[in-house]
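Left out: one protein chain. Kept in place: all the others.
The letters A, B and C name the chains in turn, as written, and every chain counts its residues from 1.
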Amino acid sequence: MGPLIPNGIITGDWNFVIAILIGIAFGFLLEASGFSSSRNIVGVFYGYNFVVLRVFFTAVIVAMVGLLYFDYFGWIDLSKIFILPTYLAPMIAGSVIMGFGFILGGFCPGTSFTAIAIGKLDGLVFTIGLYLGIFLFSEGFPLYENFYNSGYMGNVTLTDVTGIAAPWFAFAFTFIALAAFWVTMIIEKRVRKNIKEYKF
Amino acid sequence: MNRNYIFLTLLMVVLAAGTIFLKEEPEYQQINAEDLLYDVIQPTRYVTTDQIAKMIINKDPTLELIDVRDSKSFEKFSLNNAINVPLDSLILPDYQEYFGIPGTKVVFYSNDDILADQSWVIARRLGFKDMYVMKGGLNKWVETIIKPQEPPETAPETAFEQYQFRKGAQIFFTGSKIEAPGSSTKKEKVTVRRKKKTTAASGGC
Amino acid sequence: MHVHDLNPKKTLATLIIFVVVIIIGFVTLKRPRLTYKASLEKSIQILHDKDACFNPDQLADVLNKVNGNVVLFDIRNNFAFSQGHIPGAENISAYDLTNKENIKRLKDLNKNGITVVLYGNDQLEANGPWMVFRQLGFNNVKILLGGYDYYAKHKDNLSEASKDDSYILKRPRYEYSEVAKPSASVNTDQQKEKKKAPVIRRKKKTQAASGGC
Partner (left out) sequence: MMENTINNNKPHYINPYLGGVLLGLLVLLTVYITGRGLGASGAIKSTVVTTTETIAPSHAENNSYYNRFLSDDHSPMNNWLVFESLGIFFGGLLSGIIFGRVKKIRIERNPKISGKTRLIVALLGGVLFGIGSQFGRGCTSGAALSGSATFSFGGVIVMLVIFGTGYVIAWMFKKLWI
């Protein structure tokens, strides 16, 4: 049955209506979970607010587990969904750069949009920065085109790389995530004792 | 409150652990057994040697001939541009790359048609489409294309047309001359007509 | 100050809804009516298994009532069956063979250890159904080599079929490389064309869709 659009069950006309609706749900969840505040987000790195870790990992494990069940039920054909291609070296480099950008800016692209929506100037500036960054990247692209395309491994999944079946990864992720939730709950309580209440 | 969190944690662990017990993915993507049973009783997969000859002569780019005999026989003789995929290695991933190429018609052939048909069934179970079996196989190929039999006088017009096509194809595949003596002038006319068609289609040859 | 709601009641409710969806999935899961019992490797082995086939001389035993553990299924259409068939054969056309009742019958016959011999006009006609039933685990289903055509030709001396092997297919009847050899007046251009290395096509790996995010 699914995925609906690649299987032609939903035609292209509805595509963008669906895009907006999904976007609204996404934006709502990001904002309602507290991602419109950079200080909430960065809290994950300083131990005073682990909301990012909680939301993010809960989302990943629910989606992972759900996908496996839905595939089993024949609702989603896992072989037809888009698997992000892996370019190992540029991906690692890019993620390190993103890590810096994350801790400096305090946002990631999606969350900065919601920050703009509730009137935060830093979110707007971050988005302008994103625009400039991508612009700079594109202008200088010929310089690192080879690097950009290096380390290509194809649209590989964890199973393709390690040979371990997907459910084991789902289980391992779930286990690690749940353990992390309990540990961070304790850490957060301790850190907050030593920190003055932050206002935003 | 803490009790609810413990319950949540346990629920999630159970859900995740449950995925491990879901049926393991089959090694190969296979079609539903019922669909396969339905597909094998359709005679639409059979194509004649004439059709294949025509496609080869026309250099039909969609044609992909698969020789399912063993490699020894394949080396001795094979049809033009055929690929050797012995039945026993059909399920090896390396060989599967030959199948499922968009816009191609896979045609299996063997000495007769049994082996080719068996390959067809296995490949169909693997989910590949647009596959055909050359009915009669190479034996029929020899009888119809390499050594075409002249139809009896009483045969309908179409049989003669077919015969003339086969004679043309024979030249294409063996390079032999038509036995000019013995054939009546009337037939020669027909030959010319058929030949025209084949040459027009075969282009350079 | 904005704080996060710490009460997980709604979370629990949502997750339980998710679990309910999964349970619904399990309940509504359609089990396929037929499943492969033989792996692909096994399915190919079956094709080499002589015991999966039924020789015409074995058929003679059945017709002479020596072997009563065999039923014959004529999978041709009604018309062909009425024109002539092996005595005692039942006409179940290939299309009907996939019926629920007939599959159930095959299952029962399998349980009772009765061999089912499928035949069509030739071996090819029964090949598909025979292969699939074998792959579905019906180890009692066999195929009549030579088909009805061979039987009709050798009706009277079936038991001598063991000496004759013309019903065994798969063999080349000609030395192809010899037969297809060009005669003296070879057109060299054509020969070159024939010798040309085959253009081997392989499926392109699916291309990565453009930027994800």
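Side notes on the structure shown:
In this text, a contact is a pair of C-beta atoms (placed from the backbone, for glycine too) under 8 Å apart; a residue touches a chain by one contact, two chains touch by 3 or more.
In this text the structure is predicted, and so the values were computed from the model without any measurement.
Counting over the whole complex, chain C has residues 2-8, 10-11, 14-15, 18, 209-213 touching the chain that is not drawn.
The rule is short, and it goes like this: only the chains that are shown with their structure count from here on.
Between B-C and A-C, more contacting C-beta pairs join the chains of B-C. One simple way to say how far apart two chains are is to compare their mean CA positions; for chain A and chain C this gives 48 Å.
With centres set at the average Cα position, the gap from chain B to chain C is 17 Å.
Counting partner chains per residue, chain B has residues 12, 15 touching two or more of them.
Residue numbers of chain A whose C-beta contacts span two or more other chains: 62, 69, 72. In the complex of the two chains, the chain B residues touching chain C come out as 1, 4-5, 7-8, 11-12, 15, 27-28, 30, 32-34, 36-41, 64, 73, 76-77, 80-83, 87-88, 90-91, 97-101, 104, 110-115, 117-118, 121-122, 125-126, 135, 138-139, 142, 146-147, 172-177, 204-205. Those residues of chain C whose C-beta lies close enough to touch chain B in the complex are 6-9, 11-12, 15-16, 18-19, 22, 32-36, 40-41, 43-44, 47, 94-95, 97-98, 123-124, 127-129, 131-133, 135-136, 169-174, 176-177, 179-183, 185-187, 189-191, 193-194, 198-203. Interface of chain A with chain B (complex): residues 61-62, 64-65, 68-69, 72, 79, 165-168, 170-171, 173-175, 178, 181-182.
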